[in-house]
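Heads up, the thing below is written out as C-alpha cells.
With one protein chain withheld, the remaining protein chains of the complex are depicted in position.
Moving on, here comes subunit A:
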Amino acid sequence: MESYFTVMFAFFFLPVTMLVYQLFPVKKRWVVLLVASLIFFWSISGGLILFVILSGFMIHYFGLWMENIDLQCSSHKEAQKKKRSVLVFAICVHIGILVLCKYTGFLLGNINSLFVWLNIPILIQVPKIGLPIGISFYSLQAVSYCVDVYRQKIKADHNPLRLLLFLVFFPTIMEGPICRYEQTAYSLWEGKSISYGSLTFGTQRILWGVFKKLVIADRLNPMVNELFTNYQNYSGGMVCIAMVTYTLQLYMDFSGTMDVVIGTAEIFGVHLPENFRQPFFSKSIAEFWQRWHITLGTWFKDYVFYPVSMSKMAKKITRKTKKKLGYYYAPLVAGSIALFAVWICNGLWHGSGWHFIFFGLYHFFFILMGNLMLPLLRKYHLQFNHGFLRYLAMIRTTILVCIGELIFRADGLRIALAMIKKMFVDFQFESLNAQMLSTLHIDMQDILLVCVSVLIVFVISVCKEKNVQIRKKVASGPIVLRWTLYYTLIFAVILFGAYGTGYVPVDPMYASY
C-alpha cells in the first residue's frame, strides 16, 4: 500500500477499517483507528514505524514533565524557566531526528564540497538513513503539542496512545494537514458512528480529490517530467509551459490528496482543518501563503514568526530603530528578521537542497517587498482589492508563484536558474506537431481533457470564493440531479483517469517532503 490512490487502500484497507470501526463499541473505536494507522504506516515505512512510536511516547513524557514542574514549583517564573529547558530539549530531540533523517546527506554533501574547495583531502561517507513516511508532518505536530503544553494552551495528555493516534492518524500521515492537538486529538478519541451523511459527504469529497489527482495531475506528469528532465532540448516557451503545467500538477495533486484526506477523516466524523482556499485568487504572495498549505503557514506563524518577532532581541531592535525609521518601518525590521527565519525554515522543510532554500528566500523577498511598499501604495491610493487592478494583481501573483514552483521542481539551483534564463533569452514556441506531442508523452485529446477539467475546477473555485455552498446545494437538490452529478464524476475518473496499462502510478507529491 504505497498511498491513498491504490486499489488496496480504496477497496480493501478503508472499507475494512470502516466496517471494523463501526462494529466496535464507541469507547474502543480509537483502538481501530490506531491499529489501522499503525498498519498503514508500517506498510509504507516498515521498521521505521519505531520513529513515530518513539515520538508519540516522548511527547507524552515531555508533556507530563512540564505539567509536573507546574505542580511542584511555587513560583511561576521558576516553573517557566524549568519548563523552557524541557521544551528546548523536546524540540531539539524532534527537530534533531528530523534533521538526522532528512538533512544528513545534504549537510555532509556540503561539507565534502567545502573540503574540495579548500583542497582538504577528506571525504566523509554519506550514510544511508531511512526516511519514515510523513516525518516532516508528524514532527511539526509533535513540536506544536509540546509548545502548546508549555504555553498552557492545552493540558498535558495522560494517555500516550491518544497522542500516538494524534501523530499517526492514517489519513493525515502522508501529507498532513498539520493538525493541532486541540483540533483533532479528542475527535479521534470520540468514536463517532459512521452515518449515512458522513459516509456520503466523505465519499463525495474523496471522489473530487481523486478526479483532481488522476484526471489532471497524473495526466500531466509524463509531460512535466520530460520537460524538466530534458529542458535543454526545448525553447524558453516550452520551459514556460513546463513551469505552468508543473504548478497546475502540484496544485491538483496536493489539493486533490487533501480532499481525499479530509473526506476520509469526515467518514469517521473527524473534521480536519482545510489546507487550501483557492490560492490562485491571491493578490499578493503573502496572501497566497494564507491560502496554500494553510496549516504549514499557520504553524510557522505560531511557532517561528511570533516567538522570534516577540523575543527580547526583536523588541530591543524595534525600540532602537523607532526614532530613525518611524512607527511603520521600525517594527518591520524585527518582523522581517522573523519572516526571514520563517522562510528559511519553510524552504528547508520542503527538502534538503539549495534550491529549496532559494525557494524560501524567493518568497521572503516578495513578501518583504510587499511590506516595504505598502506605505507607498497607500500614498498613491493604489488599491489592489477592487476592479481591474485586482485581476492584474492575481495574474502577477500567479506568475510569481509559477516561477517559485519552477525553482522548487528543478533538479538543483543551477538548473532552476538556467531554466529561468532560458525563458527570457529564448522565448519562442516549438510547433506542437505529432512528433513533439509524442516526445512530450501527451496528445491533443489529453490537452483538451486537461483544459476542460481545469475549467471545471476553476468554476467550482469561483463559486467557493463567492461563498456558494456547492456541496450543500447539491445535497439538497433533486435526486436525479444529484445522482447525475455523482455518476458523471465517477465515470470521469474511470474513463479519463491516468491509471492502468501505459501509466506509471504517481505517489502523492508532498509525501516525499
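For the reader, a short list of remarks on this structure follows.
As a working rule, a residue touches a chain if its C-beta (ideal position, glycine included) is under 8 Å from a C-beta of that chain, and two chains touch if they have at least 3 such contacts; residues count from 1.
Methods note: contacts and distances are computed from a predicted model.
Here one chain is missing from view; checked against "SGNH/GDSL hydrolase family protein", "ABC transporter ATP-binding protein", "Nickel import system permease protein NikB" or "Carbon-monoxide dehydrogenase small subunit", UniProt names that protein "SGNH/GDSL hydrolase family protein".
For the chain left out of this panel, the touching residue among A:Y306, A:Y328, A:F429 or A:F491 is A:F491. Per the touch definition above, the residue from A:W117, A:Y196 or A:F388 contacting the chain not shown is A:Y196. Interface with the hidden chain, as seen from subunit A, comprises residues 6-8, 11-12, 196, 443, 445, 479, 483, 486-487, 490-491, 494-497, 500-502.
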